[in-house]
Structures are given as structure tokens and as C-alpha cells.
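Here the complex is missing a single protein chain, while all its other protein chains stay put.
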Amino acid sequence: MKVSLRRIAVLALVAACVAALAAAVAAARTTRSSADIRNGGTLTIGLAEEPDALDPTLARTFVGRIVFLAMCEKLYDLDSHLNIVPQLATALPQVSKDKLTYTIKVRKGVKFNDGTAFNAAAVKTTLERDLTLKGSVRASEISPIKSVDAPNATTVVLHLSSPYSPLTAQLADRAGMVLSPKALAAGGTFAQNPVCVGPFMYKDRVAGDHITLVKSPYYYDKAKVHLASIVYRIMTDPSSRTQALRAGDIQVEDRIQSTDVPTLQKDSTVTVKKAITIGYQGLTINIGNKNGLLKPYSNVGTDIARSQYIRTAFDAALDRTTINKVVFGGLNQPDCYPIAPVSPWYKPTTKGLACDLHANVNLAKQLVKASGIANPSVSLMLGGTDPVNARLGQVIQSMEDAVGIKVSVTPTQFTTALNRADAGTFDAFAVGWSGRVDPDGNIYGFVATPGTLNDSGFTNSKLDYILNGARKSLSTKSRTTLYRAAMQIIHRQRPLIYLYHPVNYYGVTKKVDGVQIYGDGLIRVNAAGYTK
Amino acid sequence: MGGFLLRKAGAALIVVFLSSIVVFIGIRALPGDPAVALGAENRDPAVMAAIRHSYGLDKPLPVQYVKWISKALRGDLGLDSRQLPVGHTIVTRLPITLELAFLAVLVGTSIGVLAGVIAAVRRGKLSDHSATATALVGLSVPHFWLGLMMIIVFAVDLHWLPASGYVSFRAHPLGNLEHLLMPALVLGTGLSAVLMRQTRSAMLNSLSADYVRTARAKGLSERMVVGKHALRNSLITVTTVIGLQLGALISGAVITEQIFVIPGFGRLTLDAVNERDYTLLQGVVLVAATGYVVVNLLVDVAYSLLNPRIRVSGASNQ
Partner (left out) sequence: MGFVDASSTLINPRARRRRLLRKRFLRRPLAIVGLVVALTFIVCAIFAPVIAPYSASATDFNALLAHSSRHHLLGTDELGRDVLSRILWGARASIEAGVFSTLLAMAVAVPIGIIAGYYRGWIDAVIARLTDVLLAFPFLVVAVGLAAILGPSLTNATIALGIGAAPALIRVARGEALALREEDYVRAAVANGASDVRILIRHVLPNMLSTLIVQATVAIPAAIIGEAVLSFLGLGVQPPTPSWGVMLADAQSYLSQAPRLAVYPGIAIFLCSLSFNLLGDGLRDILDPRTTR
């Protein structure tokens, strides 16, 4: 089968993105021979949030993916360099010339964790469920799939309605997890007894408390699995998570809060691992969201919406270094752009663009004066009522106060804040994005006129033209030029003011080895175990 | 007697029914669209519509209510945002809070009643004054702060007790008590203060009552007088107070569980509010309200058995 140049370009692009990400996390990886690890034992992981439904078709949360990694294998996976590699498939898909047919070969002799056989028909059943189940979150991720065939036990053929280059990447996430047809046919709720192929299988779950997985007797590669069981404990309070790690109640801590990082780094029984994320935190400025998200945009007329001077002054008054120091103990990565420095796109797209990580109080004052607006005021909505958000709000307030911009802070429960953001009833909104590997995923939805996350109500025909062009183009060089131009427009107009890229810290007790954190921020424990 | 019971049970049913409506409407008055909460980073209008449909949020309110309540009557409280049965979640979380409440009552009564009796018997003496003062302090201390202070001292500094968390009694009896010791003390302090004051005044009343004087006149030892006659009568008051403190105990459990990260019923309630999980929240609050009404009904019945006059007047615990 002939492989088209365009397909190579796409794959090269994906590979390029992930390869550089991997460099950032290479340091976090530990490579020790498995001879040092003994078999047996229970690993308890303190999760920062509660996973939602343990049903890959319906699952939406980030933490849910951590649990799935141990119990639901996918057609494709990421390796430590974040390259896409086959997992339940035996090779990357073979794509037809018109890019409308994907042929995927799957493993032989693999069993689901209920003992039934894994085969191409099971893949077909799962993908069809993803596409048709009521409330499926996967449907939109793989919507170009028109139909699925399983001509024999090891071959799956996907027919697409239009070319869709992110498909392989989607099959390396929840859409690629294959569910046991027997468990699906049994009726009842799949999430209450999820059965996939995986090194561990579901045992029980108490909502808000814990999820228990035990080693699977059916797993095809079980010689490499050391732990007897894994317990994921839901511990939303960060201080008690850290206390539990130090007390030995848990062996792995998901996302350590910044105030605890120095303490744990000094603790000789704990290793602190870090992963720079591909996401960002920033301030969404409501410029044109007068009638609600995706409704016709027109300027809302607040001080910060009508005057670009005020927006620029607002930005200039922010000292990103101090924000990072005071609010996050200096642990995050301050920046002015949506693409994270770990991304291969960062350097070429931001080359030569300005970013002052310190405040420029004089400039800000001059800009406020030049705006002609006396006593400008901004209401800042925080996406949470927790102390970290409160600190962020008050630091910003105090910085803006120094240049004559009066900021009132309204901490808002997260869901309510999202509702208000979509409705356009806010001036500025401190919110973040978990990030996507491709720059499009961090930009388009937020600032393009038809973007489904454009709470700013920003509309700029030149920017739309550039971003649409970058979506269609497959040349890395021309996309770099286009995104650079896009970022210049965003930085000048400031529908969003980017503050920093979050850096996640994880704690692992030294008694345990083989816990891996890649750039996607997920905790991988399949090969982990207690040291001898 | 039968008529009285029926009347009381009927009233309780009405209260539960009204509560279910209050719960249902109250939860829907919370700002924040549950579909947005369920969608996480997904806010594509098509995904939103699919989520609304699968949770029945696109149906008119009365339809949603009837669907919910008719299922609830059959013992099915629905599935929460994790696709887990709400009834099962409540059944697993409630015993934890009940255990905490039981230990707190144990702590509260043992300290409170003892201190109250001593204070009454040694009225006006130093031990009375110090017990009364301590009770006032116990009443004024914010319990969640007391919890924080105990964590600093006993967990962070001294490493005597675990700072937070919970292990079940069956899995690890000693660990279970270790984890619940501080929470039970924190929750029990307030109760013991109230109980001490009530016991003291009830004992003072009984000690001056005729039958106690008669007992004294008969030449019974002071220990017999206090222990057998006065205390036994005061205990009725004490039991009543514990019943009345039930609501305060549940409120206290919410914040205590928050501080000590105990996966009980109180934390479940707060989490459900924060996650805008309608099914979970309405199940939790309905069960709490029903439980409260049932306990009150039992208290009423117990009273009427103890004191027939109440049955006649129909008024209770005023």
C-alpha cells in the first residue's frame, strides 16, 4: 500500500510535537531494571480530584484518564517521548490514498478481564457504541467515522466521511479503549463494572472515597506487572494529600500544592517529580460577548473592553514573576503566550515577540492616562472560591491598584463561573486551559469568531483568516509563520492575557519504583512496584 | 394511642413530602448549569445537548420531579455524574458519619454528664465554677478551629495521631479509632458543653425536689440519693437534649469531616453542592431530611409512652 506524502507530513507533525515535549519530561523518568522490584503489594495513589464515570464512552475528566491507564488499554498509546505507538493494535493504521479508509491490525490471543476473547469485532462494537450511545462524549472526537468493519478477527477497517488527521491521536486516548462486548451485553451500567483489556481489573469503588483495581489474571503481559492491587484515593484537599504521603498512608501524590513542594523536596523518603504542562492560565477579557457565546458579537462597552489602552495597561501592571512567586511559590512558568515552552512550536512562533515578565508601572500609568478614561475599573471573576484563586485575585488587585485601575474580585464557584463566562456577564475571568499538543487546540477555540470557547466574544477577520489557513495547511513552516502572526494580533488586542504555564509536581515514596510521569501529566504505574 | 400515632405519622409524611419538593426546587435554584459541570472542558453545544438529554435535564421540572420521586419511593435514587447508584453511595457513606456521631455522643455524654453532676453536687464550690467556666469555653470555641489546632499539635508537631483520613473498623480497628479520635473530640466538645449545663440545672432541680428530700429524710446515703434518684430523673432531660442536638450534630459533622477529610455523609453533601451533581445532592438531602423527621417521630412516640399527658395536649417538646 502506498503511503501518501501528506500522511507522512501529518505523522511527522504529530511526532515533532510530541518529541520535544518528551525532552521536558525525560528528566522525570526513572529507568531501573525490574530485577530490583518485588512482586505483590498495594499501591495507594492520592488523586487530587474525583474521576467521573469509569466508562470510556462517557468519561470526561482528566483524573479519570489516570485510572483508565491501568485498566483499559487502547488501540494506541504514547511512549515516553510521547510518540504514538501500537498497544492493542499491532501497527500504526494503514491509510488509503484518499485518506478515507483506515485499516488497523489488532493483537491475537488477548483476553478481556472477564476472560472473553479480544478481537476486531469487539473493537467494532466499542467504536459503534462511542458513536451512537446517548450522552457519548467520544462521538464528537471521532465523528468523521462513517462505519466500522471487522472482516476478520484481527482486522478493523474504519470508513471516514472526510479526511481527519487527528484520528490516530484520538485512538490513543479514550476513544481507542476497547470494552468487553460481554460486559456491555450484560446490561446494567458499564461504569459500575467496567471490563477492558488491562494489567489491572476493576474491583470496587466508593463514590468520593476510593477506587480499587487488582492485578488481572487474564492480561497478556502479566509477567511485567508487579503490584497486586492499586487503590486510588480521592483526596481533594491538597494539604491532607501531602500529610498522607509523608505519613505513608499513600505512596503516590497527585499534584502537590505549591506551598508543600519545598517541604517534600526536603523529605528524604520522597521523590518529587515534575511535569511542565502544555496548558496555560490567563485572564479572558470580555470584549464583545454581549449576547452570549456564539451569538453576534459587539463591544460590551466596559472600560477594559472599549479601550485597548486599558487592556495594555492592565497587562503592563502585572508582574508575572511576582505573581508566580507570591501565589505559587515560584514553581510555575510565567509567560505571555498560549503555547507552552515545552512545545516544539513555542520557539519558532514566539521568536522576536515581546514578553515582559516584570511590571512596567510607568508605562501602565501613561497608558491609563492616554486612554482618557478617568478611574477605570474592572471586575475580575475567579473560577473558584479556594485560597489559591483568592491569592491570585488579591495579588492582581494590588498590582492594578498601583497604576490606578480599580479591580473588584468576585470568586465564583467553577461551574457558575463557566456559565457566566458563556453568558458574557463578566469583565475579566481568571481561567486556564489544560492544553493540546497542536497549537490550534490552544488558540482557535478561544479567539476565532466561530470558536466554541470564545467567551471573550473576540472577532477579528484577519485573525480568523490566519487561523483557518493554519488549520488547512500541513506545512510546518507555513503554520509557524501563521501562528506567529496570530500571536502578534492576540498580544496586541489582548482578548486574553496569558499569565503562566502550570508545572505539576508529583510525590512518590522512595519505597516504590517505576512510577512514570510523561508530559501529558498522567501517572503511569503499570510497571511500578515496591523495591526489594 | 393509635389515633395519636397515626396523626403524628401523617404529619411526618407531609413534612417529608414538602421537604422533597423543597429539596428538588432548592437544588435547581443553585446557580451553575449541571450540564456544564458534567461537560468538563467540553462545551460544544452538541455535547451539552447530549448530556442534558441523557440526564433528563431537558424535560419540564414537574416531569423531572415525578420521575425522580416515583423512583425514589421504590428505593432507586438514580445514578450520579459518575454513573454510580446514589442509594449505594449513601449507604456506604452514612455509617461513617453515624460512627463519628456515636463516638461524639459518647465523648460528649461522658464528659458532659459527669461534669454536670459534679458541678451540681458541689454547687458553688471551685469545681462547680471551673466546670461551668469550661462549659462556656467549650460552647464558644469554633469547633473547626479547634480541629485545625489539634491537627497542628497532635499530627503535625507530635506525630501522635493521623492528621486526616479514615479506615474502616473492620479493616483496621485500632487505625479506625486513631483516625476518629480527634474528630470525635472536636464534635463532642460542643455537645459536652451543652450537656454539662443541662445536666447541672436538671440535677439542681431534682436535688431540691420532694422525692429526693424524702429519700434523704429516710436516711439514704448521699451517694444513693444522687446516684439513684436525682441522676436517674435528670437523665430523661439529658436524653431529650441529645435528641434535640441531633441537627447540630449533623451540621457539626459536615465541617468536621471537611477538616479531617473523612469520607462521610457531610463531605458527600458539600461535594455534591460543589460539583452541582443534582441526582446525588437531591438524594443526599432527601435522606437527611427523612432521617431527621423519622427520628423526631420516634422521639415523639417515646415521649408519649413515657408521659401520657402529652398525648392529650398534642404538644411536644416545646
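We call the chains A and B, going by the order they appear; numbering starts again at 1 in every chain.
The criterion applied here is as follows: a contact is a pair of C-beta atoms (placed from the backbone, for glycine too) under 8 Å apart; a residue touches a chain by one contact, two chains touch by 3 or more.
Quantities reported herein were computed from a predicted structural model and do not represent experimental measurements.
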Worksheet, complete the sentence: Touching the hidden chain, out of A:215, A:274, A:391 or A:511, is A:391
Fill in: Selected from A:165, A:193 or A:322 as touching the chain missing from the view
A:322
Response to the item:
Across B:187, B:226, B:262 or B:285, the one contacting the chain not displayed is B:285
Discussion item. Touch as defined at the start, partner being the missing chain; which of B:102, B:145 or B:160 qualifies?
Written reply: B:145
Worksheet entry | Among A:410, A:425, A:449 or A:473, residue touching the chain not depicted | A:410
Fill in: Where the missing chain touches chain A, by residue
238-239, 257, 259, 263, 322, 325-326, 385-388, 390-391, 393-395, 397-398, 409-411, 413
Worksheet, complete the sentence: chain B positions in touch with the non-displayed chain are 11, 14-16, 18-19, 22, 26, 29-31, 136-137, 139-142, 144-146, 148-149, 151-152, 156, 201, 204, 247-248, 250-252, 254-255, 258, 269-270, 273, 285, 288-289, 292-293, 296, 315, 318
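Simple rule for what comes next: only the chains that are shown with their structure count from here on.
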Worksheet entry | Chain centre separation (chain A, chain B; CA means) in Å | 41
Practice prompt. Provide the residue numbers of chain A that touch chain B in the complex, in ascending order.
Written response: 50-55, 58, 60-62, 134-137, 139-140, 189-192, 205-209, 234-237, 240, 243-244, 247, 249, 293-294, 413-416, 418-419, 422, 433-434, 452-453
Item to complete: Going by the contact rule at the top, pick out the chain B residues touching chain A in the complex.
Response: 31-34, 36-47, 50-51, 53-55, 79-85, 89, 92-93, 155-156, 162-165, 261, 263, 267-268, 271, 274-276, 280
